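Omission of a single protein chain aside, the complex is shown with its protein chains in their original locations.
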Amino acid sequence: MTKPLLSIRDLKVEFSTRYGHVTALNGIDLDLLPGETLGIVGESGCGKSITALTTMGLIPDPPGRIAGGRIVFDGEDITQADARRLRSLRGAEISMIFQEPMTSLNPVFTAGDQIAEAIMLHQSANRAEADRMAVELLRTVGIPEPERRAQSFPHELSGGMRQRVMIAIAISCRPRILIADEPTTALDVTVQAQIFDLMRDIQQQFGVAIMLITHDMGAIAEMADRVAVMYAGRIVEKGSADAILDNPLHPYTRGLIGCIPVLGKEAGQEGRMPPLAEIPGIVPPLHLLGQGCAFADRCPLAFDRCRTESPMLKGDVHKVACFAAEMEAA
Amino acid sequence: MTTETLLDVRGLSVRFAMPRKSLFGQRPVLHAVRDVSFSLRPGRTLGLVGESGSGKTTAAMATIRLAAAHTGSVLFNGIDLLKLDAEAMRQQRRHLQVIFQDPYSSLNPRERVGAIVREPLDLMMPDSSKSDREKRVRELFGLVGLRPDQMALFPHQFSGGQRQRVSIARALATNPRLIVCDEPVSALDVAIQAQILNLLRRLQDDYGLSYLFISHDLGVVQFICDDIAVMYLGQIVEFADRPTLFSRPRHPYTAALLSAAPSLARRKSAGYVREGAVKGDPPSPLNVPVGCAFASRCPRVQSKCRDERPVLHHNAHSAVACHYPLD
Partner (left out) sequence: MSTIEPAIGGGVPEPVSPLREAWTVYRRNAPAVFGTLLLFAIVAFVLYGTFIYKGDPYEIVWAPQTPPGVEATVPLGTDNLGRDLLRGLLKGGGPTLAVGAAAAIITLVIGILLGGIAGYFGGWIDDLLMRITEFFQVLPALLFAMVVITLFSPSTITTSIAIGVVLWPQTARLTRAEFLKIRELEYVMAARSIGARNGRIMWKVILPNALPPLIVSATLTVGVAILFQAGLSFLGLDDPNTMSWGLMIGTNRQYILDAWWPVTFPGVAIFLTVFAVSLVGDGLNDAFNPKLRER
């Protein structure tokens, strides 16, 4: 098996809130292999964005705090790294694109300036070289007339173009890991498709490993090699994208897939489509989590043990944390 | 199936005058909706689909006069809403309700949810007794899956899905004929979306409601709509019933939307490559092209498309505004 580029082991992150300490991430194990796309999927509040921010060394401390575990990048535990080392990793080795391309670009500088700035921060390039590289990067991310667009300010660009500029900044230093936190949520569907296609091109071209954070199972199908499903700060199921989509084991994963009205062949048929599967209730607030499985209250298969004991992630390649699934398999 | 028409919109246009760019310059005009016509039968759902800037929300809001129409007519039950005076229009509002997109901003934060649901009754049925109205509010809470003992709470004490239920209860209060659903699930988590979509469909079955359903999400549209109008830059480019639209899209833009929409069947593992993808962004509605609005992004574009604007042509199953439609 290939050696992972990034491996997260037993990561615990706590936040102090007005309800006291809450555990936002509770024992996360993840591996990101070179050149692959790992999808992290779940509803809002499940901890997927916090996983990304922690990996970037960007959780606000306080109120956040890494309470345990390791994040090993290329043999180095970056939870132990100091602020300076983290800065040199961010952008150069691990970079990130965010959900909202309007607010993540600085409105008073041109697109070209912001890319050149990122280049000069991590590479020994002078201004003229950096400007030239910025135009090349804009061409790489598929922006028409890159020379002219480099002079544009963010408000003069459409949402899709802004996200392309963000991607250009993110790949400016040839990082080995790209973390994409809901990169297309704010975009229209045709533009979302363009950004996904661009991300796949870039992955092929540069061999970058992508951690894709999303709530959208369709995006997972199109983009991911492997998937981790998160719920209430834990990973509840993990495996190849095909295994998760075709043979989901955790009732939460099954619910997530069943409740989405994705396009299918039924649409072309006469008559009504069958009702969607429902997951009752909502994700419980973290401060109300008790012992036992966090999903038990919403789970159609829950039994006594689920309410008293928290299931561990078990399995060889396709892993699941669920007592009911264990019994099914046995 | 009945053939009567509940809502018949003809030639609807909406324009917005934008601020002047220079002191003595002309005010630029934004053509948000251009010559849109559609009709809706009782008990059915018509989807208005499109991306941001397509004018779908503006078209729906102009239909029920929450936005001002420039030209056109809106026949609702045979009455032209656009010709009514303010008071007569106000009286019609009991038959026309709206469910808004953002459950966090569509409920007044200073009112108790019971009062929010009761407000349409206070306004439209002031002659009924207060206890009758309270009784109706209790009944509505039950219908949408809320508990009557939650009536005294304030909106911020509810989750997004619950607030959307409050919004639905408010829309149902006066027994309307038509409900405009403006992206009612796009702000919700996926698992909550399913709860709300199922609820909307159940209520439609039980009360014979008609929905004008605005969405950018083809998955949602496929689930809830009977007929679908695809909008692009203020115009309807294709109109068809659901099976026809999804199995045989004829406008290249509809095809592009379908190929862009996420689907569980398109797998990276199977080496999926998108077909019919479109480039670039839509043109600005401030500066509408002479020919087909989609020409700049269309994979099948020809010179005629840039010069001549296509109009909707009907065939047996659908209508499409394209010089060279797909078959």
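Just so it is clear, A and B label the chains in written order, and each chain counts residues from 1 on its own.
Definition applied: a residue touches a chain if its C-beta (ideal position, glycine included) is under 8 Å from a C-beta of that chain, and two chains touch if they have at least 3 such contacts.
Quick caveat, the model's predicted, so the values are computed rather than measured.
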item: Sole contact to the chain not displayed, among B:Leu107, B:Leu140, B:Ala169 or B:Leu258; value: B:Leu107
item: Residue among B:Phe16, B:Phe154, B:Tyr207 or B:Tyr272 touching the omitted chain; value: B:Phe154
item: Candidates B:Arg10, B:Arg93 or B:Arg248 - the one touching the absent chain; value: B:Arg93
item: Full-complex contact with the absent chain, from B:Leu30, B:Leu48 or B:Ile64; value: B:Ile64
item: Chain B residues touching the omitted chain (full complex); value: 64, 66, 90-91, 93-94, 96-98, 100-102, 105-110, 112, 119-120, 123-124, 145-147, 149-150, 152-154, 156-159, 162, 167, 170, 173-174
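Going forward, only the chains that are shown with their structure count from here on.
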item: Length of the line joining the C-alpha centres of chain A and chain B, rounded to whole Å; value: 31
item: Chain A contact footprint on chain B (complex, rising order); value: 51-52, 159, 161, 189-195, 197-198, 201, 216-220, 222-223, 242-243, 246-247, 256-269, 272, 274, 277-281
item: Chain A to chain B touching residues, read off their complex; value: 37, 43-44, 144, 158, 160-161, 188-194, 197, 200, 215-219, 221-225, 240-242, 245, 255-264, 266-270, 272-273, 275-280, 282-283
